[in-house]
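For this view, one protein chain was removed and the others were kept in their places.
Should a chain be cited, it is by its letter among A and B, assigned in written order, with residues numbered from 1 in that chain.
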Amino acid sequence: MKRMALRLVVPVLLLVGWQLLASGSAQAPRPSTVVEAAIAMLRDGDLLAGLATSLGRVFAGFAIAACVAIPLGIAMGSMPTVERNLDPLVETFRPIAALAILPLVILWLGSGSGAAIAIVAYAAFFPILINTISGVKRIEPSLMRAALTMGLKPLTRMRVVLLPAALPSILVGMRIGLGIAWTAIIAAELAVGAKSGSSGGIGQMMFVFYAYSIDLNGMVVCMIAVGIVAFALDRALRWALAITVPWSRL
Amino acid sequence: MSAVSLTGAKAAGSTRFGGALVYLRTMALFVLAWYVGSLFVPSKLLLPSPLAVAAALRDTALNGELFGNALISLARLLASLLAAAAIAVPLGLLMGRSRLWNDLLELPVEMLRPIAGIAWIPLALYLFGIGHRLPLFIMFYTAFFPLLVGTAAGAAAVDKRLIAAARTMGLSGPTIMRRVIVPAALPAILVSARLAVAASWTAVVAAELVGAPNGLGYAIEYYRSMLSTPTVMAFIVTIGVLGFLTDKGLRQLSKVLTPWAQTGAAR
């Protein structure tokens, strides 16, 4: 009970401080006005529609990234020649922030969903790839040897030994990738919204609140929604990890 | 990876050379494919040839624009990282070692952390306007949480027996913090610093793209609006190279500061 109270001290202080700080200006958002705005936005469905648009793009881009990165990661992790020859490309492109290629992507795919999905796919690709490679490479060699001595064929070995052994690491990569993808979609929609008209999604909503309607309460509601979704995505994948790989204690 | 045999010294040199050769071969094939591709794309705007990008790199390097913008972005990275570390590391040590501090801070941290730094950009635009303070704030915020959480986890995971050993030798609390806990948590802190740098390097591009009058992100956006795709690509290359070099530098720093630590698969 005392601990519970202790844990609430700082959040309460932050809220009170925010309320006091903001009371100087009529425009500045306050906890009370943000709650009002949140209720209004939930009621007219704008917030959920924006989140749905963004999440749809995230899942599309994420699915593309996973479908390419996991097979590629398995190939690179299990075949040294493939890894050695492709690693330079990975090491060259990995440090390029997804947002940096946004202008190019807009040039190629326009400023609609296509560009946003491409950015998400690019952002999620590398964490999934790198964790898949390291998962495959860190498989206990004696497990593969055990499968060999039991006479398993190569494809069976891959399916029943390599894949399950690397699965925890692949799922960790997917969790990290999904988190990065969600950040990337906000940035992409924000930047697209800022520079070239409408694209929809929660990120663009935030920019509209800033630039056109100057509704700071709505903006803060969007920020909180972004945080809640990020938290929920992370928890969902942690849960998926615990369910699908009960033997692993990652 | 770290296994070094006596006979391996010469071999290591030749494999490093071999590695460079493979790197060059792969990248040469990539650039060749890009070049051939650019021949088939009629619009130079959509896919300029690698030669045009090289020329743009040379031009922007010669007129100082490349280094100027790169320096500004790097200075912002350094400043915000140092500021974030100055607050996050001590706070993380407190959270990792004291239940009171952990109880006080855990909830607000877990509430704020999921809100990406990038999501603060509109609010920061309103608060700070376009200028230095916006990217600095966004990068500080982005670097802060990985450092805080990583330091706290590292400090909490320090082997209890090490602390017990220090106690039996009669060391005082502050000495134990300085001589046992900080060194033991240092590898974890450095790993989180690498994550923080990678995250803020992404954030700087976003922040400068939207709300700064200079820097690499700004330059990319500026040349996009000028429809000069080769220059955009030149700046993208610069961002990649600098991102790679900062990570390499931090890895080197980790090796120097914590030669005892296992540099595992964390990348």
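The working rule: a contact is a pair of C-beta atoms (placed from the backbone, for glycine too) under 8 Å apart; a residue touches a chain by one contact, two chains touch by 3 or more.
In this section, contacts and distances are computed from a predicted model.
Protein name for the hidden chain, per its UniProt entry and selected from "Taurine transporter subunit ATP-binding component of ABC superfamily", "Cation:proton antiporter subunit C", "Spore germination protein" or "Alpha-D-ribose 1-methylphosphonate 5-phosphate C-P lyase": "Taurine transporter subunit ATP-binding component of ABC superfamily".
The undisplayed chain touches these shown chains across the complete complex, A.
Only one of A:I39, A:M79, A:V160 or A:A211 touches the chain withheld from this view, namely A:V160. Within the whole complex, the absent chain has one touching residue among A:L148, A:A211 or A:A240, and that is A:L148. Contacts to the hidden chain, counted on chain A, fall at residues 140, 142-143, 145-152, 156, 160-161, 164-165, 167, 245-249.
By definition in this document, only the chains that are shown with their structure count from here on.
Centre-to-centre, using mean CA coordinates, chain A is 18 Å away from chain B.
Residues 19, 22-23, 25-27, 30, 45-46, 100, 103-108, 110-112, 114-116, 118-123, 125-126, 198, 201-202, 205-206, 209-210, 216-217, 220-221, 223-225, 229, 232-233, 235-236, 239-244, 247, 265, 267 of chain B are the ones that touch chain A when the two sit in their complex. Across the complex, chain B is touched by residues 3, 6-11, 14, 84-89, 91-104, 106-108, 130, 134, 138, 182-183, 186-187, 190-191, 194-195, 203, 206-207, 209-210, 216, 219-220, 222-224, 226-228, 230-231, 234 of chain A.
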